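Omission of a single protein chain aside, the complex is shown with its protein chains in their original locations.
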Amino acid sequence: MTKNMVLSAAQWTKYFQTTKCFEKALQKVKVITVENGTAQAELKVEEEHTNVMGGLHGGLSATLVDCISSYALLSDKNGGTASVSVDLHTTYLKGAKIGDEILIDAKTIRAGKTLAFLEVLIKNKATGDLLVKGSHTKYILRS
Amino acid sequence: MTKNMVLSAAQWTKYFQTTKCFEKALQKVKVITVENGTAQAELKVEEEHTNVMGGLHGGLSATLVDCISSYALLSDKNGGTASVSVDLHTTYLKGAKIGDEILIDAKTIRAGKTLAFLEVLIKNKATGDLLVKGSHTKYILRS
Amino acid sequence: MTKNMVLSAAQWTKYFQTTKCFEKALQKVKVITVENGTAQAELKVEEEHTNVMGGLHGGLSATLVDCISSYALLSDKNGGTASVSVDLHTTYLKGAKIGDEILIDAKTIRAGKTLAFLEVLIKNKATGDLLVKGSHTKYILRS
Partner (left out) sequence: MTKNMVLSAAQWTKYFQTTKCFEKALQKVKVITVENGTAQAELKVEEEHTNVMGGLHGGLSATLVDCISSYALLSDKNGGTASVSVDLHTTYLKGAKIGDEILIDAKTIRAGKTLAFLEVLIKNKATGDLLVKGSHTKYILRS
């Protein structure tokens, strides 16, 4: 993240739609809220989000865990202005298919002086079923 | 993976270029070898592979770990014809920037009756530095 | 776990005190509840639970994540009668020292046909601070 990149939910959504960076893979993701170390987003699964079996792609899920938790952290009072990933762990509990709507819910568990611990739950919006559980450890770059 | 999707390296590379699935994020990845439970690929980092700080995106790295190890598994004699992710763990040791060439090296550590354990190393091609270390646990769907 | 080893909280506590197996490392752990896929336990940290710096040992924390979540699973209606670990991931957020009382809170996130996903939170009883966050993936042995 560049310095002071504390964007609003609407600005993150806009960013996905216009960036030439890897986050363009999230161009159909809508960020709902980003505040106080938390962030929520949603996505309707389309073909571009799936693997060849027609299920939500594990790489996209990992990307969602990475990005949405990073935005959550940026909004935390102790989150710093930039951070880099150290460990990312994603557990896949259930699949999702084209047409399913998913919710991505990220929160800062702890932001210390140099390390931050984030958690992300990805759920099926209609059923509430937990699909993916992510843990993200980041190193905060203090300027 | 769909049944019997045992593609050659050239076919995987072609697949990335033509698919409408999430793997189109890998359209500039070149798969070098896929055989006996291993797979190697390479990529020259461009803007589309980076985060806003200009570094190789952690979500792309996770996607590479997920996908390249899955192709490695498909080529294993005990790898089955389809599998789903259970756990994906990615550790980020060093960054890469635009212009860097990276190597992705995946291998099957063990493919048992129902579970497979894969490992992926992403290295800087020029320096040999280890950038990302990934572990991937999959559940093999036996038909 | 051996077949039908569905013990009560008091029986697990007793087991720790009398076993010759590795769980004797937990002989001062008190299991409070085990029911419906959840388990809670507590421990007052003594020298035998620490590393040479006098802090709660990371290996003990991992053992607590492993064991207490396994007992939680055994009490789940879909937990089966035996299971083996596949992946264990422990994130260390904060330390604990001799004299601190800790709470170990485990729950079954999902128990499917063959795989179970467990989560464990270890907290400081007095402050409520989260110390350790654990994820445990198990393979259920169906007889």
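As written, the chains take the letters A, B and C, and residue 1 is the first residue of each chain.
The definition used in the following text is that a contact is a pair of C-beta atoms (placed from the backbone, for glycine too) under 8 Å apart; a residue touches a chain by one contact, two chains touch by 3 or more.
Not measured: the values here are computed from a predicted model.
The omitted chain makes contact with just one of the residues C:S75, C:T90, C:T108 or C:N124: C:T90. Among A:L7, A:I32 or A:V86, only A:V86 touches the chain left out of the display. Per the touch definition above, the residue from C:A9, C:C67 or C:A111 contacting the chain not shown is C:C67.
Panel shows chain A; residues 86-87, 89, 114-115, 137, 139 of it touch the chain omitted from the view. One chain of the complex is left out; on chain C, the residues touching it are 1-2, 5, 19-25, 47-53, 55, 57-60, 62-64, 66-67, 82, 84-92, 95. Those residues of chain B that touch the chain absent from the view are 87, 89, 91, 93-94, 109-110, 112, 117, 119, 130, 133, 135, 137.
Here, only the chains that are shown with their structure count from here on.
Put simply, the chain closest to the centre of the protein, by Cα centroids, is A. Mean C-alpha positions place chain B and chain C at a centre distance of 34 Å. The centroid of the Cα atoms in chain A and the matching centroid in chain C are 29 Å apart. Residue numbers of chain C whose C-beta contacts span two or more other chains: 87, 89, 137.
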